[in-house]
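What follows is a single structure, written as structure tokens, with notes after it.
Complex shown without one protein chain; remaining protein chains in place.
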Amino acid sequence: MIKIAIPTYGSGGLNEVMNRRFGRCDTFTFVTIENNHISEVKSVENHARGESGGVGIQATQIVGNHKANEVIVDFLGPNAADSLNALKIKIYHTPSVELTVKELIDLRLSEKLQLMTSGNVGAHQGMKQGKESRR
Amino acid sequence: MKKPKIICVTGGKGGTGKTMVAVNLAIMFKNRGLKVLLIDGDVENPNTYLLLNSKLENKTEVHYFLPKIVEDKCNKCGLCAENCATHALLHIKDSIPIPISTVCSGCKLCYKICPTNAIEADLKVIGWIYTSSAFNIDLLVGELKPSEARSAIIVKALMEKLDKITITEDNKYNVVILDTAPGTHCDVEELISQADLVITVTEPTRFGKLDLIRIIELINLLKKEYKAIVNRSSLLGYKDKFLLDLEENSIDILGDIPLDEDIVRSYCQGIPLMENSRKSDKNGAGYESFNQIFENLMEWGDL
Partner (left out) sequence: MTYKVKRKKIAVISGKGGVGKTSLVASLASITDKDTDNKIIVLDCDVDAPNLALILPPKSEKDVTITNTYTTKKARFLDEKCVQCKQCYDDHFCEFSALKWDENNNIPIIDYLACEGCGACKVLCPEAAFEINPVKSGEILSYMANIGFPLIYGKTQLGSTTSGLLVSEVKERSTELKEFDNTNFVLIDGPPGIGCPVIATVSGLDYIIAITEPTPSGLHDLQRAIEMVNQFNIPFGIVINKADLKSASQKQLNKYIKKSNYEILGRINFDLSIPEAMSYAKPVVDYAPESVASQAIKKIYTKLMHVLSEL
């Protein structure tokens, strides 16, 4: 069984588009996969998004407390990357923007996603206090 | 216990000649028979020993605190993580917290509040302190390890070393000169805060003036006395206008040093201009201005 966390906009869910910023997303959508099928979908608010510091770490705590073992992300800062690696949560990278949770899960199940081992943006690049507009 | 006079040489703008001035002041105090310690507080790029062609010795490590969790003592309560202001402890329910070293501030709060004493100090190297000596002056040089960020930790370690010397070796030095980094960051602040007198080295340009005003703001916040030295004063012929400008801004001037090729030569040679054994031209413009500055300094500092 794998449980995948994806940062999402709004209230999350399978049809919601992935949020480009891991630490400052509105919600995390958790998708549980059993026997190659989606068995459960749950969205959780990201309480860390408005904090001024340590956001990547706090967001990782949310992901870890919900027992996810994988994440799919776009931009990931160094603190979040360090934290996810410390918890041995696998990090996958989205191939393009504006994909929905469902589309990303399909890509993951057909093994089309690349693994990431470190952050891909500089520190503090998500510091807009969580008020992000969609591109 | 007789405490040495502590003189801080700073400036705000980079490249104005702080280190060159600090080194030559140290030499001139030595020439007067005083016992001098020169502390290189520009720990990101220490240069004093290069201007003196001296070797660094007695390398000692400077450490910073990171928490280490002793797993068999940890009851996974998460109190440390909950109270960590920078979220430097990653805590998942019912598991042992994991330190995230890059955001740890070193406040040791976790170490102090752990109810089961399950946190120990994991000391990491952030840099080094060396001693050196040349031309009868002693040096203490701090060096930050490249890739580390917090230079103020090494500056604090340098000042602790100075405190220790002052307490245990009474009257070892009459004068201590602190050379700072450029800018107004916390490493510079730390050194200014320890000084009896502050000398700001500037250049006669609007950039020099802008940064001078900024460093003076910091010096005033720290309630220290200061005077300015205008280096390369003959640059572009602005000297008189610039000096007047400073006076109009109520900035006291210790002196000015004109452009002098002999200063550049001495800089590249690693033998300070004012060092007697160099046999510099005593009628040189730079040489004379340094002498004047020194007399003014002796008077100002009551030395």
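Note that the chains are named A and B in the order they appear, and that numbering of residues resets to 1 at the start of each chain.
The criterion applied here is as follows: a residue touches a chain if its C-beta (ideal position, glycine included) is under 8 Å from a C-beta of that chain, and two chains touch if they have at least 3 such contacts.
Since the structure is predicted, the reported quantities are computational estimates derived from the model, not experimental observations.
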Of B:93, B:108 or B:164, which one is in contact with the hidden chain? B:108
In the whole complex, not just what's shown, which of B:34, B:96 or B:222 touches the removed chain? B:222
Can you work out which residue in B:96, B:165 or B:235 touches the chain that's missing from view? B:235
Which of B:149, B:167 or B:244 touches the missing chain? It is B:149
Using the touch definition from the top, which of B:54, B:132 or B:184 touches the missing chain? B:184
Hidden partner chain, residues of chain B it touches: 12-16, 19, 44-45, 47, 50-51, 65, 83, 85-86, 105-109, 112-113, 144, 146-152, 156, 181-187, 189, 193, 205-207, 210-211, 214, 217-218, 221-222, 235-236, 238, 264, 267-270
I need the residue numbers on chain A that touch the omitted chain, in ascending order. 52-53, 78, 121-128
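Methods note: only the chains that are shown with their structure count from here on.
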Using the average of all C-alpha atoms in each chain as its centre, how far is it in Å between chain A and chain B? 44
Touching residues on chain A, where the partner in the complex is chain B: 53-54, 57-58, 60-61, 64-65, 78-79, 82-83, 86-87
Of chain B, residues touching chain A in the complex: 86-88, 90-93, 98, 100, 102-103
